[in-house]
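Every protein chain of the complex appears in place save one, which is left out.
Chain IDs A and B follow the sequence of writing; residue 1 opens each chain.
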Amino acid sequence: MTRDSRTSLLDVEDLTIVYGETPVVEGFSLRIAPGEVVGLVGESGSGKTSIGLGIMGLCPGRVSGRALFKDRDLQRLPHDELRTLRGDRLAMVFQDVAGLHPTYPVLDQVAEAVQVHHGVSRAEARERARSWLVSVGLPEEKAAAFPHQLSGGERQRVMIAMATVNRPELLILDEPVAFQDEGAKGDLIRWFRATFETAGILLITHDVSVALRMADRLIILCGGRVVEEGETEAIIREPVHPYTRALLRSNVALNPHRELIRIPGDPTRINQKGCPFQPRCVQAVPECSHARPFLRQIHGRRVACHRGGVVALLTARSVGKSFSLKGGKVEALREITLSIHSGEGVALMGPTGAGKSTLGAILTRLLKPDTGEVVSDFDDGDFRRRVQLVHQHPKEAISPHFTVWETVEEPLRIVKASHPYNDRIREVLREVGLPTTKDFLSRVAHTLSGGELKRLVLARALVLDPLIIVADEPTAGIDASFASQILRLLMTLQETRGISLLVITHDPYVAQKVADRILYLEGGQIKKITPSLTPVTHRHPAPLVS
Amino acid sequence: MSRTVPATFTGRWISSPALVRGTRTLGGYVLALGGILFLNYVLLRLLPGDIQTVIGAEVMTRAPAAAPGSAGPSSLAAFGHYLLRILKGEWGVSYFFHRPVLQVIFQFLPWSLVLGFLSLAAASLLGIVLGVEAAGKADGWLDRLATGGAVVFMSLPGYLLGILLLVLFSILLPLFPLSGGVRPFTPAWSLPFFLNALRHLALPWLTLTLLMFPEYYLLTRGGMDLSLRRPFILTARGKGLRERVIRYRHAARDTLIPVLTRVGIQMGHLVTGLVFVEVVFAYPGVGTLAFESIQRRDILLMDGILLISAVWVVLMNLAADLLLRRLDPRVKEAGG
Partner (left out) sequence: MSRKSLRLSRGFWWGAALAGGILLLGLLAPWLAPYNPWNVTGQPFEPPSRAHLLGTNDAGQDILSELFYGGRTSLTISLAVAALSMTLALFVGIAAGVSPVADRVLMRIIDAFLSVPALLIFLLVSVHFSLNVPRLIVLLSLLFWPQPARMIRSQILSTRAEKYVEAARGFGATTGYLTFRHFIPALAPVLLAGFLTRLRMAVFIEAGLAFLGVSDPTVKSWGTMLHFASQYLYLGCWANWILPVAAGIFLTVLGYTLIGQALQGRSLRGEA
């Protein structure tokens, strides 16, 4: 609506693709202007390829909706007219590098694409094909080769050459660089951008880092529906939809330091009635399961989420705290404003005495701030269940009289949780990797080893199904092997339960591993915030591998 | 070493044998011919001595200088002698025709070659075109008709089909001559000669064609069904090629490789079919000659026919292999 329809090259409206009874794409709309590169990103099976094939008129499923290419409706074009457009004005690089005919030399296969659309001689077509193959980066002596004599990357270049040799105005690229090494990826991406400067490109990929390097705009697809759409930079810097964030967090290239977190749940479980991501979303509310969210404007982009994107579970506003000591008042915290989003990992760093533990206590409402407030996304009555603190020194945090059983049971008793407790207690113990034998359960907690105690406090924190865990120096004073176990355990919890983590640590390496954002606290103030999501290629425009 | 089959082909048990066997060497053919010669030789030697003398086999199988009653080495020498004679084209004299065996065979051979090649060409063309057209259109009329026809003609042996066609087109509807190759006393190489020969050829040709097309049809159709689903078909569509070009130049090219090698393998069947059909129609070809020389106990002539057919089968196999190597670049490399 903002763009004049005359300037748009491709205008897809309400595209729906159904295989058998199952809709794989629903209500998809897209506009591409000449010279624009739009990235279509989503997991495998999210319907990306079907959209590409649907636009080309090659999708085996039932396709409805409109796809206007230069004001001509591709869906309603006579078969022969569509065919003459295909491979000429409108072309697709298919994902499958087995898409080459095994018994013709690759040169002939590219030449065939020239010949079918331009009435040139066979020799002329071959000449064009040869020079085009070379420009795509296939060594000239390999032009006469058969597909099986080429590597996967070379075959992919042939597929690219075949689709692009006629200089199409609209190019659909389906995982165009999937078989290339890092350096070649960069070269090809630059080649595409330079060669098709004035063409429209729809880039289909599951690899956010490729989309990032090539696309002006991104469309995030989940279960056949658009969940987020906006400028590439903005989406990468701050993903709004939980699915987008999950997608970014699972990408190796975007997370050079942080531990990768897979998208939880089964990608084939798609809610057809409500939000497609609902079965796997950690912040889903009942509405998400039965009402379909529509795209609306949030943070300068369009997002389809009932909750308006990733919600802030816990927000501290202008929090200040001072302690009175003999010498007078000491200002521990000053004007602290921060929020912890659902499923997020935040590290709180700073030198000893910077006020880290105080902030932790305030965020968990164990300590009242002097100024400012801590607000939460959930009811105040639920606060104690939803936010749990895991103490640095477990021995101090567990009564010396309690058995293992009593330790874990205590929170349940306190919040008067409904019985039976037995299963829940055993479950959390198993989750943190502790035994559940009768013998073990009846042991006095303080007789356990240091490692077992660390796990035990974690189990105690988990038994109330918290949304946020604040871990105070989880790895301080323990050996590397044990520290790695505890970190892995926390990461696993974040992955499987979608828990938000606030890790208070003085160790920068730990912070980089677990956090999406790192907050540096110094002298009672937040000095700096670093996102750990660092697109590698933005920092290093030159290929990593040369 | 064992991976001569490209991975994409491994699931296809119908076509993969043909691909695997694309790697045969010339040595195999030579060995095959040697085996047949040896069998021939042994069978001849098994005949009682007096019969050997009567039919003139002795000349063929006894080394001139062989000491009577000696064992091993001289037997080997005798076999060598036999081989030498065969190589020199001295295949003995027909007991019935009183003429050299090769001469007799070459008199009858053209008739069989014409019939064989014409029906082979027609059967493979019919089967392949029907297969390419019918594939991917399951339940279409063409598919039903062609598949039904293939199943019916696969279930009829050649002699039976021949007799049925004979009854139908020569007795019930006297359109074609009952038997023979050409009306007697027609001047050779004249126009009436050719027309008349064609009329005689029609029914045997039809019989053999109908007999052989189902194999090609079913093989092509099955292969096409798979080929049409392979990724390169999508690529071809993406290029904007016409459906006909996609079917014939892309899908069929991939399918026809095993089918064409099957043409080579089927040569033995063609010989069998020829014998039966020629006998039914009393067609003056090598098949009828073989049948009659058995009845006349003209063993040397029979041997000659056997050898000629074996050479024919081996040559056609060789041709099929060479064709396969030309068509499929992968086989060329696997064959080394």
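One rule holds for everything that comes next: contacts are C-beta pairs under 8 Å (C-beta built on N, C-alpha and C of every residue); 3 or more make two chains touch, one makes a residue touch a chain.
Owing to the predicted nature of the structure, the values given are computational and were not obtained by experimental measurement.
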Displayed chains contacted by the hidden chain, counting the whole assembly
B
Sole touch to the unshown chain from B:Leu31, B:Leu175, B:Leu198 or B:Leu322: residue B:Leu31
Which of B:Ile86, B:Leu241, B:Val271 or B:Leu324 touches the missing chain? It is B:Val271
Would you indicate which residue among B:Gln103, B:Ser155 or B:Ser190 is in contact with the undisplayed chain?
B:Ser155
For subunit B, enumerate the residues touching the unshown chain of the complex.
1-5, 7, 9-14, 16-17, 20-21, 24, 27-29, 31-36, 39, 43, 46-47, 138-139, 147, 151-152, 154-160, 163-164, 166-167, 171, 218, 222, 225-226, 229, 265, 268, 271-272, 275-276, 279-280, 290-291, 294-295, 297, 299, 302-303, 305-306, 309-310, 313-314, 317
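FYI, only the chains that are shown with their structure count from here on.
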Cα centroid separation, subunit A vs subunit B, in Å, comes to 64
So, in the complex, the side of subunit B touching subunit A is made of residues 6, 8, 230-232, 234-242, 245, 250, 253-254, 257, 327-330
Which residues of subunit A touch subunit B once you look at their complex with the stated criterion?
56, 58, 83-88, 91-92, 94, 96, 98-104, 112-113, 116-117, 146, 148-149, 159, 162-163
